[in-house]
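Every protein chain but one is kept in place in this view of the complex.
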């Protein structure tokens, strides 16, 4: 299994960060297999959605609505409401898998692989990319 | 990696479409490994749930409640409220993985692999099935 870690700057705001270019680069010339992405963080997830047409902000708004950043959470430290950031990976998991054919991601036209990071206290994130030849 | 694409007719209504038979067929005689399913669409997902006892409609009702098809979404085109269809794959991802043993899906008794398609404007969907021997 080929595996490497990349660093991603998500900044100090809630972010949907497109990783597709870096993932495409990683699988280039690897033939057929499966790309596995993994975020080794407890307050980030991976989503495969369309970007650049509003859905990235729509996802952040939906998460704000489904997991409000208020005082309800038992897990308390850091920024107020931060407890909900720790629940998010149960719904938006820290892994994703995408088929690779002849060194190309078999994504649909409108799909991008995105890091979802609600945590405003960690501006830099790691993402592990692994390739399984199957 | 063995990989092929099947076409699925989900029609012009919101649908939970059972793919288990086609997936079982695909892995037959392949021995031990992992089945990977992938939907190359930005408004569909895959869920492993019980079908035929109400839970398929319960899932559609829950998604209606969690991601209402109203005017809140920035992503606007097609049927009103369609923006929420683009958020769904962050919660119901476009991939799924199931162990295969001796050419059989190692699903539980009540589990079915389902395509979840909220988008009423795309009656036919693609699903990529891939088999990793591990």
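Labels A and B are assigned to the chains in the order they are written; within every chain, residues are numbered from 1.
The criterion applied here is as follows: a residue touches a chain if its C-beta (ideal position, glycine included) is under 8 Å from a C-beta of that chain, and two chains touch if they have at least 3 such contacts.
It should be emphasised that the depicted structure is a prediction, and the values quoted were computed from it without experimental measurement.
For the chain left out of this panel, the touching residue among B:19, B:42, B:69 or B:92 is B:92. Among the residues B:42, B:59, B:87 or B:129, only B:59 touches the chain that is left out of the figure. For the chain left out of this panel, the touching residue among A:6, A:53 or A:91 is A:91. In the full complex, chain A contacts the hidden chain through residues 1, 3, 33, 36, 38-42, 66-67, 72-76, 83-84, 86-87, 89-91, 93-95, 97, 126, 128, 130-134.
In the full complex, chain B contacts the hidden chain through residues 32-34, 45, 47-50, 53-55, 57-59, 61-62, 66, 91-93, 96-99, 101, 106-111, 116, 132-134.
Keep this in mind: only the chains that are shown with their structure count from here on.
Between chain A and chain B the centroid-to-centroid distance comes to 20 Å (mean Cα coordinates, whole Å).
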